[in-house]
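The complex is shown incomplete by one protein chain, all other protein chains being positioned as in the whole.
So, subunit A:
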Amino acid sequence: MSTDTVDTPPDLAGAALDALESEAIHIFREVAGEFDRPVILFSGGKDSTVLVHLARKAFWPAPIPFPLLHVDTGHNFPEVLEFRDALVEELGARLVVARVQDWIDDGRLTERPDGTRNPLQTTPLLDTIAEQRFDAVFGGGRRDEERARAKERVFSLRNAFGQWDPRRQRPELWNLYNGRHRPGEHVRVFPLSNWTELDVWRYIAREGIQLPSIYYAHRRHVYRRDGMLLTSGPWGGPREGEVVEERTVRYRTVGDGSCTGAVESEARTVADVIAEVQASRLTERGATRADDRLSEAAMEDRKREGYF
């Protein structure tokens, strides 16, 4: 056989998406049936937007029976915040925002010398989970993203410190999820566990899901650092010697503006993006996330500490 083309015939892709959608909806309904205070982590990125779309389908025609939680680093792309607010209004949902800035202001967190706030999100997240007594926290994490994530269960038990212990994971059998936890503990739930980046984009195309505009090609002033194209913002700008140029770019992931890079791209539509993802020779994190490049086990270390 030839593997030169990775094009899946459209009807087959549709059937695979049906199976993934059904699995995710099943997971949402299990959590709604067994937990008292679930919440959806919502960043405005494509994975969490797909998550919200699936939650809507799971409980239709009733509204989503839980709130959304945004951990706001303060380093946001304005397009993403606008998108977030519009979606929340359309859903009529309750949005809880945990602002990293508040934690810095009252001294519970200290700004890092490099200015990035991605690693600082863990404390506000855990504090908010504890304060609001959330017992199930939906995340858009996918196992294809990264090697440590590949080993995480759909229902991932976290202790009172929000920590993930890979050696103490529960066996996960059939589609019988075990969400039992002690007071103070919570469960992270990943309905998109079995989706790939391409599945997410194909589903966005099929369902006509709206995304923040920065996922599509646009002109932007960027500068190169660490092999990535960064943009100026409240988090700072180019250092001495870093040249700002205008390029046609798009974002493959949306995170803290200080460490999320753009990729050069002409993909202006969902179909263009799908074609680009199929042809890409880099993973989305490898292409755009400085925080994952810190070490071979960067993500594993952050997950153990309670990161998403």
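Operating definition for what follows: contacts are C-beta pairs under 8 Å (C-beta built on N, C-alpha and C of every residue); 3 or more make two chains touch, one makes a residue touch a chain; residues count from 1.
Just so we're on the same page, contacts and distances are computed from a predicted model.
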Practice task
Assuming one chain is omitted from the figure, identify its UniProt name from "Spore germination protein", "Ethanolamine ammonia-lyase large subunit", "NADPH-dependent 2,4-dienoyl-CoA reductase, sulfur reductase" or "sulfate adenylyltransferase".
Solution key: "sulfate adenylyltransferase"
Completion exercise
The one of A:18, A:114, A:131 or A:266 in touch with the missing chain is A:18
Handout entry: Candidates A:63, A:78, A:115 or A:184 - the one touching the absent chain
Key = A:63
Practice task
Among A:194, A:213, A:232 or A:248, choose the residue that contacts the chain missing from this document, as touch is defined above.
Solution key: A:194
Fill in the blank from the handout: Note that subunit A touches the absent chain at residues 1, 3, 5-9, 11-16, 18-23, 25-26, 29-30, 32-33, 56-63, 143-144, 146-151, 166-167, 169-176, 178, 180-182, 193-194, 196, 198-199, 206, 280-283, 286-287, 296-297, 300
